[in-house]
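Written out below as structure tokens is the structure these notes cover.
What you see is the complex with one protein chain gone and the rest in place.
Think of it as A and B in the order they're written, each chain with its own count starting at 1.
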Amino acid sequence: MIKVANVSKSYGTTRVLDDVSLSLPKGGLTALIGPNGAGKSTLLSIMARLLSPDAGTVHVDGLDVFATPGAVLARRLAILKQNNQITPRLTVAELVAFGRFPYSRGRLTREDAERVSDAIAYVDLSAVQDRLIDELSGGQRQRAFIAMVLAQDPACLLLDEPLNNLDMKHAAAIMRLLRRAADDLGKTVVVVIHDINFASCHADRIVAMKEGRLILQEAPAAVMRPEVLRAVYDMDIAVHEIAGTRLAAYYR
Amino acid sequence: MLPREGSPGAARMFSPPFAGALAGLVALAGVSVLVGVGVTPLALFTGEAGHGLLVLAASRIPRTLALVFAGLAMGVCAALMQMMFRNRFVEPTTAGTAQAATLGLLVATIAAPDWPPLAKMAVATAFALVATLLFLKIIARVAFRGAVLVPLVGLMLGGVIDALSVFIAYRYDLLQALGAWTTGNFSGVLRGRYELLWLTVVLAGIAYATADRFTAAGLGDAFATNLGLDYRRIVAMGLAIVALATAACIATAGTVPFLGLIVANLVALALGDNLRRTLPWIALSGAAFLLACDIVGRLVRYPYEIPVGTVAGVAGSALFLYLLLRRRLRLG
Partner (left out) sequence: MAEAGHTRARNVLLLLGFVALLAMASFMTVGARGNWGFVLTLRGGKLAGLVLVGIAVAVSTVLFQTLTENRILTPAVMGFDALYVTLQTLAVFGLGGGAATALDPRLRFFAEAVLLTAAVLALFRWLFDGRRGLHLVVLSGLVFGVLCRGLANLLQRILDPNEFSVLQSMMFTRFNMVDTNLLPVAALIILAACVVAVRLVPVLDVLALGRDAAISLGVDHGRMVKLLIVLVALLVSVSTALVGPVMFFGLLVSNFAYIALGTDRHRYTLPAAALIAIACLAAGQTVLERVLGYDAALSVVIEFGGGIVFILLLLRGARA
């Protein structure tokens, strides 16, 4: 489904990604974890063709992301980044309608309109669909952006730190939403995430990075172990099993 | 009070490199005196019936001195302002100071055409002070003080003041006079018409004598207060020096954009931020820069002259751009 082969990227003399190869199967939720500066966001951006690598290739569904026309790829792959400094003055419905751009180039058909309202309903924002984005709470805004990529209907969804600046309640809601997208809609979801406990609770597999390299790709139960976490984060982290989920206590 | 005698820079003022640079400046001044229309260098001294000497005393030497004084003043002003605003890109033309001084001269010329130059300069100084204070106020209201935002606001403020000046000058048919103040030009400097600039030497001397205080102010309000210095008084004195010197330069020869900024930055890059040590270098480099630009302006289209403001404006803005964009190169 997603195949990253021998990708490297440097800024000046700093090597951000060092010969990274990664293969993710179709479906399921993958969490990308690692300390700051490990290269997670860079890798995600390269997977979504936002950045071009110095070396290596990325294929999604067998398509080379750097050679395939953007409009074709946009039906298979979408990325959501958190750097939207200015949100244009748009209503929720208008924003979500942008998700149909790859299909209708801005002129909505009836089918597009249905998809848009389905997506809005899916993230439970129908009640506020005519409100402006910047009047919403952080969690609602995040859901609106997710609705946009759902309306885009790609097989693959890449999200860069979607939980930033969200409180516990909203963060958990977003993760449940992504989980549902993977289960009910069959999406392949890749999430860069800082809180490893969210990864443990919601992901099917965890990919850990450190200093520009991929160091492991395992199921949560295999990753959530003190010796593994120590190797990733260089700190001692106790892991407790609570109600069948392994949780790390890293606050002390 | 900071220890003055013991400060490490004091002894270095006449270090061999500085003496060498000083000799270079003197040489440059020599060239400046000898270059020009009408009288060949040789004839200046041997020419018939003292004509050469007359040119020398009435025009050439005053012009060279004016260039040295103005260049020195612009460098010193920029250095002081950069300390007071704690920003590398502030100088009289990027803080509204120079533009306000020009407006002041214009207003004085319209309201009281008969006043002596000194009185007009006083008006210009007052305008410059008010504008710089206004700029300080505006900047203080910004919570996030990005290093580049400060000069950006300053340039804009200057632009607004300039627009006002153009409007007034247009109404009173004084665009020509305004042009003379906004473009630095020393071709009109004669004996009897540049003496205001001696004031800048005095002001530079005061700045040098109190350099340690400005260095301390550059480290911040808290730092200066902690040393028992009155931060507000330092700033007030600094602003007064800057406003006076800027007004004197503009009244005599006009504005030269970015010269002080460039010189102060280049010296800081090489020698750091201890004003006691760097101020003499900044003064010297400012003078040398202006002299060099003036010589270029006189030679490039000989026998016509291109105003030093134009030459220095091009060189200054190119160097300013380099300083601005250089940081990225370092990041790689």
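By our rule, contacts are C-beta pairs under 8 Å (C-beta built on N, C-alpha and C of every residue); 3 or more make two chains touch, one makes a residue touch a chain.
No experiment lies behind these values; they were computed from the predicted model shown.
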Item to check | Residue, one of A:V149, A:M209 or A:V239, that touches the chain absent here | outcome: A:V149
Checklist outcome for this item: Among the options B:V26, B:A58, B:A119 or B:V148, the absent chain makes contact with B:V148
Next on the checklist: I'm checking contacts with the chain that's been left out. Which of A:A97, A:I174, A:V191 or A:A248 qualifies?
Outcome noted: A:A97
Checklist entry - Of the residues A:V7, A:A38 or A:A78, which one touches the chain left out of the display? => result A:A78
Checklist entry - Contacts of chain A with the missing chain: which residues? => result 45, 48-50, 69-75, 77-81, 83-86, 88-91, 93-94, 97-99, 101-102, 105-108, 113, 116-117, 130, 149, 152
Next on the checklist: What does the interface between chain B and the hidden chain look like in terms of residue numbers?
Outcome noted: 89, 138, 141-146, 148-149, 151-153, 155-157, 159-160, 162-164, 166-167, 170-171, 257-258, 300-301, 304-307, 310-311, 313-314, 317-318, 320-321, 324-325, 328
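As a working rule, only the chains that are shown with their structure count from here on.
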Checklist entry - Approximately how many whole Å separate the CA-defined centres of chain A and chain B? => result 55
